[in-house]
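All protein chains but one are shown in place.
All chains are identified by letter, namely A, B and C, in their written order; residue positions are counted from 1 within each chain.
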Amino acid sequence: MKAQRDVWGDTVAEIGLTDPSIVLVDGDLANSTKADRFAREFPDRFIEVGIAEQNMVGIAFGLSTLGYRPWLSTFAVFLTHRALDPIRMLVSQTGANVRLAGAYSGLLNGSSGKTHQDVEDLAIMRAMPNMTVLAPADEVEAAAVTRWASDHEGPVYVRIARDAVRQVLPHDYTFRLGEAVTLRADGDIVLVSTGVQSSRVVEAADLLAAAGIRARVVHLPTIKPLNEASLLDSLKGASLLITVEEHTVIGGLGGAVCEVLGNYPTSPRVVRLGLDDQWSESGPDDFLLDKYGLSAQRVAEQVRSAVTTHEAAIASSGAATREEGIR
Amino acid sequence: MKAQRDVWGDTVAEIGLTDPSIVLVDGDLANSTKADRFAREFPDRFIEVGIAEQNMVGIAFGLSTLGYRPWLSTFAVFLTHRALDPIRMLVSQTGANVRLAGAYSGLLNGSSGKTHQDVEDLAIMRAMPNMTVLAPADEVEAAAVTRWASDHEGPVYVRIARDAVRQVLPHDYTFRLGEAVTLRADGDIVLVSTGVQSSRVVEAADLLAAAGIRARVVHLPTIKPLNEASLLDSLKGASLLITVEEHTVIGGLGGAVCEVLGNYPTSPRVVRLGLDDQWSESGPDDFLLDKYGLSAQRVAEQVRSAVTTHEAAIASSGAATREEGIR
Amino acid sequence: MDIDVSLSDPPSDARASGAAGVDLHRIARHVRWHILNTVAQSKAGHIGGPLSMADLVVALYFRELNIDPHRPDAPGRDRFVLSKGHSAIGLYSVLALRGYFPVAELATFDHGDSRLQGHPDMRLTPGIDVSTGSLGQGLSAAVGIALGARMAGQAFRTWVMLGDGELQEGMVWEAVNSASRFELSSLTAIVDVNGLQQFGWPAVDGRDRFDRSEPWAHVDLAAIFRGYGWNVIEIDGHDFAAIFAAFDEAGENARATTRPTVILAGTIKGQGISFTRGTYTWHNGVASEEQLATARAELMIEGETDESAA
Partner (left out) sequence: MDIDVSLSDPPSDARASGAAGVDLHRIARHVRWHILNTVAQSKAGHIGGPLSMADLVVALYFRELNIDPHRPDAPGRDRFVLSKGHSAIGLYSVLALRGYFPVAELATFDHGDSRLQGHPDMRLTPGIDVSTGSLGQGLSAAVGIALGARMAGQAFRTWVMLGDGELQEGMVWEAVNSASRFELSSLTAIVDVNGLQQFGWPAVDGRDRFDRSEPWAHVDLAAIFRGYGWNVIEIDGHDFAAIFAAFDEAGENARATTRPTVILAGTIKGQGISFTRGTYTWHNGVASEEQLATARAELMIEGETDESAA
């Protein structure tokens, strides 16, 4: 198991060997984000801006106008919140060739707590025109996405996790922009997830299988642009859809899925799991995942109770779709 | 017809007369946002911070810890983007008593163009825990919401429009947090809108009525917290639901509605109208509304074509719900 | 469209009329006219800031910058970032007179489907190097450009125009710090110190009498820039001789020092037209027919054509 930040740091350093246009812009966190590997290899292409995230974006933009292809790296929350206005005007509105690596995304940041957690990045970056938004599942996909983004023309935001998760993708995995990736094919209860949470959702599916509930697992590494056809295809035959994300339940993966399905009135019910519109706290990873409902165990529990509610509703209405609702 | 910014400026100045805890923090735009009225009346409670939006938020927060109830005012985009990190940490995470008035929201900002347009504020602010997000329809509701927010304990974001729209609410209107407001009761095609766009949607409904299409209009002044029961109630009997917002179609009103309806598999199809995930430009109001599909005329057109598509689908499937989809 | 100028005003100093026979005073008058007139026709736009920086931008584009209007994307060109993007119409007027696009196109300013957006858009307008409009971001972009130029072994210089109100934006100081840390002597910032911003602080006792105090009255800007390790030059931003002396010094600094240079240019907001001069109330505004007539007379536009201005 290798943490995504390690993979990102190694991969960017590796790409730097062959692509001299790659430069790295740091916000005084290179030893946390693992940008320090690039710094050691390519001191002349490593730009330490210090604790000034807005300025980082401006400098990266400026470099991009000369043909450089900058990666920016700092904690996700300081990109998506502290530097949002420069990202909007200088990167998104101009379509600049800037890659944003949001490190320490989600809940798990080494006990730093809510001031350092980014549980809104997907909602914020997804709303921005011209922005590609990626959230890899594990070490394999983190490497693939880092390579893909390095080659891509235009703004990209990549959600990078601090701590390692169980690998769920094969070593020869190929990342395809927008495509849904089915990690467990079984079942008409479909769990849709993104980022490293997908790894925990696969574990949850295993727990559910042990309890006799078959659940499909669909992983969406691309939050934007979504390939609707691919998503719909992966959801075929679903009777209940449960989105799970290490992110607020508002406006992120769950929101994106609901927006797509809104077009299809007979689509399955969607239950959204994630941070329940609340701030969290400091604490060890296991504690946080457990308390905020994102551990494999807790996801499995919540799926079980959603299934029970769903089946009761179907039984009482005698129909495949629920009676209650807005009709 | 009175512009919302005028109403906001007058109302805050009026409240200042009786409530000495109200202070106003400006970002060098008081003569645009109409905070200058308060400045003239209460120079000792008017705090000019200058062009420093992050600092505005920090200062307002500091004042709130002493029992003051600050209103902040600048262009919406410089609150929701430039000052997002202080809003997150100092206002949202602490639940501080701070009121954010986002002026010149949406597309229409006196030809300033995309660098000054805020078409993501609802998506961004809605994702933030503890944040109340309001978007009044007209001058009457702008006054009501300004009063409500002035009394409210905790963080509030209010979307304020620069230019006047046709009044759609009665003078004795009472704002109730979270509640859906039905502006046209007729029809099973339901247009759901928010902010000043609701006024243009009422006009669109009139145009549609003239063309023989009855459309209900539901206005949601509260983007967060949504009162689900009230929303569902207002949507009863809907066969097709069309959300319309002067905002990106991603993550805002349309997103919120889709998230709620996701729970109800037999709910109507939702078509989302608004800025189509693109940046806009400078231009006169009418030009922009027309080009970007938000004028009454253009909304009516799009509704008509959505209805045609919808009816064709029903006819060909012979069912009340569409065949195509993910089943 | 080449520069083709008939000299009608006597130049007040040698540099203001140079090799190409261009009379900068005259060009600046025409620029000022286009600012007021274009905004009046478009019924929206800024006036005071474009007018205060006009002489500086004319001096840059007609004498100082290494640019070619026919090759606006030439890799080796000097870069100019209008960080105070709300003054776009001032820059557009200079670019048009300099030949980047037809003067007639100014009439499309702020219209729909126009290349001349309310704030500068580098993807639309020939000659615009960086998109701006949200204040405080241009210097960071310029730092990135100047740094990239050095990394790429390019010799061009990078110029930025900032507003004095804009300096309140913290991001500017992040960039000021980086510029000297990275020893970017090829970077020259000009601050249009016109002593006013959009609303600002009342002059005396909190009552608004349409007078306003210097936004930086309590602050010693030169000392701050020096503290950050910058070269500082203070001049009258309406005096071409002083402007060119400052440009020369900045050029010398670029060659001979490791420090970026800031030119603190004292200007008057709304300069050049009697009713817009020295007041924050003309930060933006739409002139009436009568006011346009007054301005035309004051700027001595009558009988001159744009073609003859540049």
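Everything that follows uses one rule, which is that a residue touches a chain if its C-beta (ideal position, glycine included) is under 8 Å from a C-beta of that chain, and two chains touch if they have at least 3 such contacts.
From a predicted model like this one, the values you see are computed outputs, not experimental measurements.
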Omitted chain - touching chains that are shown: A, B, C
Of A:21, A:115, A:130 or A:182, the one touching the omitted chain in the full complex: A:115
Among A:32, A:80, A:93 or A:193, residue touching the chain not depicted: A:32
Candidates C:115, C:226, C:277 or C:296 - the one touching the absent chain: C:226
Where the unshown chain meets chain B, residue by residue: 23, 44-45, 47, 49-50, 52, 54-55, 57-68, 85-86, 88-90, 93-95
Contact set of chain A toward the excluded chain (per top definition): 26, 28-32, 36, 39-40, 43-44, 46, 48, 50-52, 54-55, 77-78, 81-82, 110-116, 281-284, 287-288, 291
For chain C, the residues touching the chain missing from this view: 136, 168-174, 177, 180-181, 201, 218-224, 226-229
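The criterion applied here is as follows: only the chains that are shown with their structure count from here on.
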Pair of chains ranked first by number of touching C-beta pairs: A-B
Most central chain, Cα average position: B
Taking each chain's C-alpha mean as its centre, the one farthest from chain C: A
Separation of mean Cα positions, chain C and chain A [Å, integer]: 43
Overlap residues in chain A, where contacts from two or more other chains coincide: 85, 88-89, 93
Residues of chain C whose C-beta touches two or more other chains: 131-134, 136, 170
